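Here is the structure we will look at.
All protein chains but one are shown at their positions in the complex.
Right after this comes chain A.
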């Protein structure tokens, strides 16, 4: 399989070249190639089970990588352990279990800054400025937070480490519309103020497209489409999700996926 031009782009914040990965013997990502450019929000779309979360976990070193190369800023991090990737500037907000439920909000934030204890106070002020609601909840146990507060904490906790790249897995899921507004405003503000690229997985297509610069569509563990966000036509999304392309010959890329 040839490597798409995006992936060859020099200076990508993250670059995956024909990466295959999964859970033990189960291969989910199938020779997936893509790149995250500096300073962009890249939206990852795909049906349930298409491998979106697995993609983010793979970047974070939480899956078994069986092939391909993963670069961060042109450094090969394919074999790095998870904690080393975090130290290397990759910030990750998982879809589930994304706070330390048994720890206080304050301790959660402290763990976000585990690697830079000296910068903790300043980092904490910055994230509390972004999510003022958390300030009143510093002493609470994270497991006792509401769903919205917990989401804010999961993002705040990740920003505490001052990441160079942000991976967000479905930041809007299970939230009320007002809370979704708040979270998406925060994502835009993060990108504006911190000037870091964001790899955003989001089921809420309209919300995602509203802030994204570019879109990739995953179909069964491979990139089936890659286009500017502005070029996505909403009424074609269904076909995109299923086949990765709109038109009459949809099957070429989809077919080579593992069953």
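In this text, a contact is a pair of C-beta atoms (placed from the backbone, for glycine too) under 8 Å apart; a residue touches a chain by one contact, two chains touch by 3 or more; residues count from 1.
Assume contacts and distances are computed from a predicted model.
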| item | value |
| --- | --- |
| From "Branched-chain amino acid ABC transporter permease", "Fe-S oxidoreductase", "Inner-membrane translocator" or "Cell division topological specificity factor", the hidden chain's UniProt protein name | "Branched-chain amino acid ABC transporter permease" |
| Among A:44, A:70, A:105 or A:157, the residue in touch with the chain that has been omitted | A:157 |
| Hidden partner chain, touching residue among A:20, A:33, A:53 or A:98 | A:98 |
| Residue of A:66, A:82, A:146 or A:233 in touch with the missing chain, whole complex considered | A:82 |
| Touch residues of chain A, complete complex, unshown partner | 60-62, 81-83, 85-87, 92, 94, 97-103, 107, 110-112, 114-115, 117, 157, 161 |
